[in-house]
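A protein chain is absent from this complex, but the other protein chains hold their places.
Letters A and B mark the chains in the order given here, with residues in each chain numbered from 1 onward.
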Amino acid sequence: MKKIFFPRLFQLLSVIWGVGTLTFILMRALPGDMAYRIAASRYGQDNVSSDAADLVRQELNLDQGAVVTYFSWLKELLQGNLGRSLVSDEPVWQILQHMLGHSLLLASVALFLSFFIAIPLGLLGATFGKKVDQGIVVFSTTIRAMPVFVVGLIFILVFSIHWNWLPVAGFGSPEHIVLPALSLAFTLAAISNRVVRNAAIKAFYAPFYRFAQIKGLSSGRTFLRHGSRHIALPVVAFLGIQLVGMIEGIVMIESLFSWPGIGHGLAHAIFARDIPVIQGAALLMGILFVVLNTLVDLVCYRLDPRARRQA
Amino acid sequence: MNPLISVDQLSVYSKASCLVSPLTFNLHQDRPLTILGQTGSGKSLLAQAIMGLLPDSLRIKGKVSIFAKTLTKQECRAMWGKELVMLPQEPWHALDPLMTSLRQVRDVYQWVVGQTEHTANSSAMKALTSLGLDKSADKLPGELSGGMAQRLAIVAATAGGASLILADEPTKGLDVSRREEVIRLLQDKSQGGGLLTITHDVHVAKQLGGDIMVIKDGQLVESGTVEQVLSNPQAEYTKLLLQAQPSEWPIVDRDPGYFAKSDRIMQTEALRLVRGGKTIIEDLSFTIAKGEVVGVVGDSGCGKSSLGDALLGLLPLEAGSIERFDKKAKPHQWLKLYQDPPSAFTGSVSLATLLDDLVSLHGVDQARIRPLMTRLSLSQEILERTCLEVSGGELQRFAILRALLLDPVFLFADEPTSRLDPITAKEVTMLLVELAREQDCSVLLVSHDPDMIRHTCDQVIDLS
Partner (left out) sequence: MMVSLLKHATFGQKCGGLLLLVLLAFALFGNGLAPNDGAYQDLDAILAPPSETHWLGTDHFGRSMVARMADAIRLSFMLGVLCVVTSSIIGVSLGVWAAWSGKKVDAVLNVFVNILLALPGLVIVLLFAAIVPGSFFVLYLAISLVQWVEYFRVVRAVTKTTVDSPAMQSSQMMGFGRWYLFKRHIWPAIAPSVFTLATFGCATAILTMASLGFVYVGMQPPLAELGLMMVELFPYYSDAPWLLAEPLIAIALLVLGFHLLGRKSS
């Protein structure tokens, strides 16, 4: 267990450090008075004055050169002080809270859907001979060739604009989630169905699988006792790899569908150069990424008795 | 009485060729039948054909009846576990690596025999206990030894009640000392039923008794009772097979006083080796003379290979010392022959390129290559191929060629023939010993077969 948590804890600290450093550079790269901008982010655009800016300057040692400033910047970050948005003047934490819920909803629906597509498709490819498998390969390759936002765009053109079945973008009703989740799910499933297929073939042709049948177990029982876990393990492990794709997909899909999640927030903040929100959103994404990775590790650990024995 | 299995003119074809030529035989109750032949002789296909396990790409002709009935694949499948069962070649792979021993056996009692989970659990525990596997009930296959895994496989396979057993190479990869208990277990489990064993090991056939069929390249060479065929073989091939048993090898004689006069090449003092936190060799001292062939024997895991690696400096010593006396010898004259020939070569270039690399690096005399290749019965053509395109025997001989060209003073041969079939193994081992003696090169020959060591070595280190 320690083997799982220590590296991840280290990664968590890396995320905070990395995001903090990059946004610090971003802050310094902008023209104008940095203390004024930070004061604005803390106390709100309306309450900011040159006095407040001076206070910040003193507190963060902004007049003492880059290195000292940098460390007080990181200190603020470690204390969880993320400031306020330069645009809307809301506290960043509050903005993030809203966004996180939306993103998690979209991500879990998309992931769930992708399983629903990938697992049957993969098993189909593994069991129904070459022709079926080749068809699935063509399908997967075609979807994979399209970036997730192109898939989303095509869905919008077809289902929203041409047929007018579903809303183009936005948030509110259950219909709104269909297209973004589906686009993301298709992109994820285009890759993961191959992983399911390869894992299934590996299990079905493994000597232990045949031996289980020779022992007298029926086909169904053999699949349940010996197939399912051997397929699940690589698929879950692959999920860890796919997390990168999923988070990147969320950034793109949320922006395309104006889904008010973290990805949309991050892209918007970058466009508006709203530094506190950029920092907060990037940080939250990084944390989410590390936490989800840890979850994947834990599930693998649960599934694989060999790993448990070693611990 | 009807035969349990009756095979009539059975042959197996791939698209291009005939893999097993027509065979006819009967298996009777309580009279074991053994099919003897080398790897690749098509004998495994035969077992698969009887079980209804042949892949769709292969066709069969002829008739197989089990319990006097000709069965379809489905009917045959319905009998698996309950009446008919096949033991796997490599038990480690045939056991689910994610499941404990107990569960793999319990599954059969629960889902095949139809017991409740609780009863199945105690039945499984009882079965494991009767074979001394009770302490391993909660272990995963990866934590079992080869012999334990094979016993577990046999228990799991026969738990469903099958007494008609097909055993495909049941002793493959097992230490000599473990073979007998597996064979006894097989005899025990097939009592009142039938036992068809497929093996390359003459010992297995001898111990099982009953009838025997000798097969070569899918063709029947000779058949009869075991006593008859093994004590008085008629076919040339059977004779070769029998002679290839290490116990039948000629003893390579050398005057016992020979090494007293010759120089020492190395000496070890109170050697201690540790692997994975466990001491595997303790307080071992010996001397190797120039040109001496030293045999190391012991069960798997006893540290035979580690000892060789330590002598070559590939493994650190925990305690003790190794002294090399031949100060003139260069580092590249202390060499090793590997157990698995293909893994000891890069497949990226042809063997000729590998040989050229060696020649240009050490300025080897080109004229020596051809005669040595002839001695090793290596044809020039194989040089054009990569290591993946030649047979294991050829590749091991090529490895010997490469080593000998460097005039080694010491050669560590790590089970160099354990992956080869018996006839090739005999040829390669004999050649290695012969050529090493000619060059006055010392050899450390590691093997799990005491007979092989006894017949070829001047000094034996027994680690078991």
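We take it that contacts are C-beta pairs under 8 Å (C-beta built on N, C-alpha and C of every residue); 3 or more make two chains touch, one makes a residue touch a chain.
Quick caveat, the model's predicted, so the values are computed rather than measured.
For the chain excluded from display, the touched partners among the shown chains of the whole complex are A, B.
In the complete complex, the residue from B:Arg151, B:Lys336 or B:Arg419 that touches the missing chain is B:Lys336.
Contact with the undisplayed chain is limited, among A:Leu82, A:Ala282 or A:Leu303, to A:Ala282. Only one residue from B:Leu406, B:Ala436 or B:Ile453 touches the chain missing from this view: B:Leu406. The missing chain lies against subunit B, touching residues 312, 314, 330-332, 334-336, 338, 340, 343-349, 357-358, 361-362, 402, 406. Against the chain not shown here, subunit A presents residues 7, 10-12, 14-15, 17-19, 22-23, 25-26, 29, 141-142, 144-147, 149-150, 153-154, 157, 161, 243-244, 247-248, 251-252, 255-256, 266-267, 270-271, 273, 278, 282, 285-286, 289-290.
Convention: only the chains that are shown with their structure count from here on.
The mean-CA centres of subunit A and subunit B are about 50 angstrom from one another, to the nearest whole unit. Note for the complex: subunit A touches subunit B at residues 206-208, 210-218, 221, 225-226, 229-230, 233, 303-306, 309. By the touch criterion given at the top, residues 51, 53, 77, 80-82, 85-86, 88-90, 93-100, 107-108, 111-112, 140, 142-143, 153, 156-157, 159-160, 162 of subunit B touch subunit A in their complex.
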